[in-house]
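Heads up, one of the protein chains got dropped from this complex, but the rest are sitting where they should.
So, chain A:
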Amino acid sequence: MTGPANDTRTLAPPAVNPETQAFWDAAAEGRLLLKHCLACGETHYYPRSLCPFCFSDRTEWREAAGTGEIYTVSVMRRGAGAPYAVAYVTLDEGPRMLTNLRGDLDAFRIGDRVRVSFEATDGGPTVPMFRAAG
């Protein structure tokens, strides 16, 4: 390698719809929202209007701490946009979210603590990726 592998992709903006508008409005302000179900108490990701665990429509947005740990990670070494790191991060609130890790891609290990970092897209809201915590 000739130095740290970094993710330098230009990201297409996320697809936003009425059900997820609040998530992306908050993301644009640097806040990570999760959906919490008032009926069964579960927190889920990605966000839905009806809870995927009990199907109640009594779901509300709650702000996440934005911290968690790496459940798994794979660095894409070939093809469009490479290198970049695809990962699941286990949020401290419980749900695991599919995301990207940014920073020194070769340094990430399963179990590492990470913190959310809202990264720019090409003309859309920022998206929740993660960087090494601390």
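We adopt the following convention: a contact is a pair of C-beta atoms (placed from the backbone, for glycine too) under 8 Å apart; a residue touches a chain by one contact, two chains touch by 3 or more; residues count from 1.
Everything that follows uses one rule, which is that contacts and distances are computed from a predicted model.
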Hidden chain of the complex, named as in its UniProt record, picked from "Allophanate hydrolase", "Osmoprotectant transport system permease protein", "Thiolase domain-containing protein" or "Zf-TFIIB domain containing protein": "Thiolase domain-containing protein"
Contacting the left-out chain in the complete assembly, out of A:Ala12, A:Ala28 or A:Ala133: A:Ala12
Interface with the undisplayed chain - residues on chain A: 9, 11-17, 20, 23-24, 42-46, 48, 51-53, 71-79, 81, 84, 86-88, 91, 94-100, 110-111, 121, 127
